[in-house]
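Dropping the structure in here first, questions after.
Heads up, one of the protein chains got dropped from this complex, but the rest are sitting where they should.
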Amino acid sequence: MSAPELHGYVAYYDDVDSLIGAARRVKESGFRRFDAHSPFPVHGIDPAMGIRPTILPWLVLGAGLTGCAVALGMQYWMNGVDYAFLISGKPLFGLPAAIPVTFEVIILLSAITTFVGMLALNKLPLLSNPLHRTPGFERVTADRFAISIEAADERFDEQATREFLRETGATVIERCEADDSPAGLPKIVKQLTMVAAAIALIPPALIAMERYGTRTTPRIHLIPDMDHQPKAKTQSASSIFEDGRSMRAPVEGTVAVGEWIEDEYRATGKVADQWGSGFPFTIDEVVMQRGRERYDIYCGVCHGLDGLGRGPVSVRAESLQEAAWIPPTNLHDERLLTVPEGQLFDVITNGIRNMPAYSGQITVDDRWAVVAYLRALQRSRAADREDLPAERQEDFK
Amino acid sequence: MSAHATIHAPERAKVTPTGLASRGKLFTIAGLALCALALVLGLVQDGGTRHLQHSWLLAVTYFITLGLGGLFFVLVQHLVRAGWSVVVRRMAEHVAGALPLMGLLLLPIVVPTLFGNGDLYHWADTHEREVSHLLHEKAPYLNGPFLLVRVLIYVGVWTLLVRAFNRRSLAQDDTGDPALTQWMQTRAAPSVLAFALTLTFFSFDMLMTLNYEWFSTIFGVYIFAGSALALFATLVLFSRRFEKRGELEGIVTTEHYHDLGKLLFAFVFFWGYIAFSQYMLIWYGDIPEETQWFAARWVGGWKVVSLVLLFGHFLLPFVGLLSRHVKRNRLLLSGWAVALLVMHLVDLYWLIMPTLSPEGVRVGLIDIACLLGVGGLFLGGVLRRADGRPLVPLQDPRLDESLAFENI
Partner (left out) sequence: MVITTTTDHDPVKTAAAAPEIDVLSDDPTQRPPLMTGQNDFTSITDDVCGIAERPKPPRAWYAAFGVSLVGTAVMFGMLGYLVLNGVGVWGNNQPVAWGWPIVNFVFWVGIGHAGTLISAILFLFRQGWRTSINRFAEAMTIFAVCCAAVFPGVHIGRVWMAYYLFPIPNQMEMWPNFRSPLLWDVFAVSTYALTSLLFWYMGMIPDLATLRDRAKGKIRQAAYGLFSLGWTGSARQWHRYEKAYLLLAGLATPLVLSVHSVVSFDFAVSQVPGWHTTIFPPYFVAGAIFSGFAMVVTLMIPARQFFGLKHLVTMKHLEIMCKIILATGMMVGYAYAIEFFIAWYGGNPYERFAFINRAMGPYAWAYWTMAFCNVVAPQAFWFKKVRTNLWAMMGVCILVNVGMWFERFVITVISLSRDFLPSSWDYFKPTAVDVLTFAGSFGLFFTLFLLFCRYLPMVAMAEVKTVLPQAHAGHGAHAEEVAQ
């Protein structure tokens, strides 16, 4: 194995004065690839070594200005444009309210730039440096002063430079040997890193799978948020109440606000417990059209649009041979032609046999409108040409 | 630090300005004449007395805040045992020395208020006092006799402090007794306390109560920020003047300018911080009794003045003084000092004058006469005090440190 290559010399000095003096001489002798090392910043060494002011302040100024623009732009766009909402009467973008965040972002970017910029300009981190392999150099961070000259410098000469350093007042001069240990990371570190990287990929992969894949069971819900709440849901059972229901019935005779109807006939279809006849309000074109619309929606599906009891539900039920199916009444049935309007209203309201109540779906006045339309429908089966408007009579000659 | 220059103790003769008394007298006479002119203008012009009172208040508070800045500087240098500032401290002492006289100049506005003249302080108006419920509530504080007592207390405290510190500082020139410094150091802390309280209530009484409905807890700090800033600007200009004249040549160095510049920069920022805090909190809170004060300063020409303050008192000097090179350049630094002294005037104008002419800025001859008149009296006083007295504390125990001072 040949002798290790020379990286440079390190010369040690006892105090600040001799360090500064020596640094000045090294610089004046035309060396460029040299540096002075001390445990603390030595004042007065910059001019001696000819170190020019760093550009760091300009980088930081740039970062500060960038921060200002970014912060103002971000706040303007986010609150003023992209997601604009009014809050406590403040303008969408008001400069006074934008200043604190702008200020903080300026400082944030400037501080990061200061730190990162300092490291970058100093070419740090640099974990492998031949100087650290020089035994005497260890005390440079404690109580010793040193000047290092690299062999790569044009003026470097193995003998002459050593002599020269001796002349500058160095107490000790050390050879600094080039780092001949293999460059790069040890194999085991590389392998471990790769394994770690592979393992690190698992969680994001799982997340992606959960997010974009399809599955029949509910997704895993890591944070249940408010999924489980100690409360009773609609129509569920409850052990608290005697009747075993979680829902409470309203007090007997309760009427919802705004739903109390003064006119008994209009509300129930009865007058003094007897079915009433006629309508509680005037039937005009509008009511009739409304009645027809409601009828077509709610009644027609079973009773048929023509009222003959052959609506699509009924037809399908019969075609399926449903044994229990009771066909809907033919509304043109003789019996129904004479039933009082009040009773028809009551049937719609409360249902009859297996026809359900429609009071939940059709409002009171609409039910009367349906009754009115039903009367018109019944009348239409017994109509002759004279019943038609004059201009339509011609069509039925 | 690598100071290679040899520092010599300043010679007494060299640092003692002479011939200032006659010039001071000239300033005083001119000042008196201008004050008389202002008075005449006030009496003959339509609505002149009201204008005169406002202008007078502006002129007097301007120079009182300068003096208060001086007093603050002197007290704090002793309080923190500062070394660098010794060579400029005497000038601050002279500026602070104007406080007793300037304080007395408050009487021409306090006395009419005492007798129920509400031209300046609307709260003193007899009719207003009867109809305003708010004034009934505030009467224990806002009344003529109590105002007079308070003003006398402020001026009394300032006079005591100024005399106590200036005398001992001057006496040390002859005796060189370090015990004097020790005395001032130990008394500085309670003095700063007295200073803070008097400045706060002075600013409340003379400026905040111009609009008796309005109030702001930070107001005292706001006036303090402006006062200190104005003082540092004054110190820069005085240093430069006396450096040119020769008294401070080789004594006040670039390093001291650099430090004054840093303080100037710091207080530009501090003023901006305090002004922003006051504005932002009132803007955001949006309570009518508070916002009316800013609303009045955002109409007509006052909007321009508000913007001038924002840029001239804060943003531009902040950017301008950021660089080390500016702070170490006497010419540029003096330029900023002048600009900031003007801005301090604009600041006070903006605080006072909207009550006189809510519709917009109206600068009259009377304003200029008052300002120059009171300024003449102020400068005359400072020059006569400076005459024949060393401009640096010759035997201050930390003088050497100050002379050799270098920024790292």
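A and B label the chains in the order they appear, each numbered from 1.
In this text, a contact is a pair of C-beta atoms (placed from the backbone, for glycine too) under 8 Å apart; a residue touches a chain by one contact, two chains touch by 3 or more.
Predicted model, so just to flag it, every value in this text is computed and none were measured.
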item	value
Omitted chain's touching partners, listed by label	A, B
Full-complex contact with the absent chain, from B:12, B:81, B:303 or B:362	B:81
Residue among A:6, A:68 or A:111 touching the omitted chain	A:111
Identified contact with the non-displayed chain, of B:220, B:261 or B:390	B:220
Hidden partner chain, touching residue among B:196, B:296, B:316 or B:339	B:196
Subunit A residues touching the omitted chain (full complex)	14-18, 20, 23, 35-46, 49, 51, 53-54, 56-57, 60, 74-75, 78-79, 82-83, 85, 87-88, 90, 94, 97-98, 100-101, 103-105, 107-108, 110-112, 114-115, 117-119, 121-122, 124-129, 131-132, 137-143, 148, 223, 225
Footprint left on subunit B by the chain that the document does not show	1-3, 6-9, 81, 83, 134, 137-138, 141, 178, 181-182, 185-186, 189, 193, 196-197, 200, 204, 215-221, 262, 269, 273-274, 277-278, 280-282, 284-287, 289, 397-398, 400-401, 403-404, 408
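Definition applied: only the chains that are shown with their structure count from here on.
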item	value
Subunit B - residues contacting subunit A, complex	1-2, 276, 279-280, 283-284, 286, 408
Touch list for subunit A against partner subunit B, complex	43-44, 89-90, 94, 96-97, 99
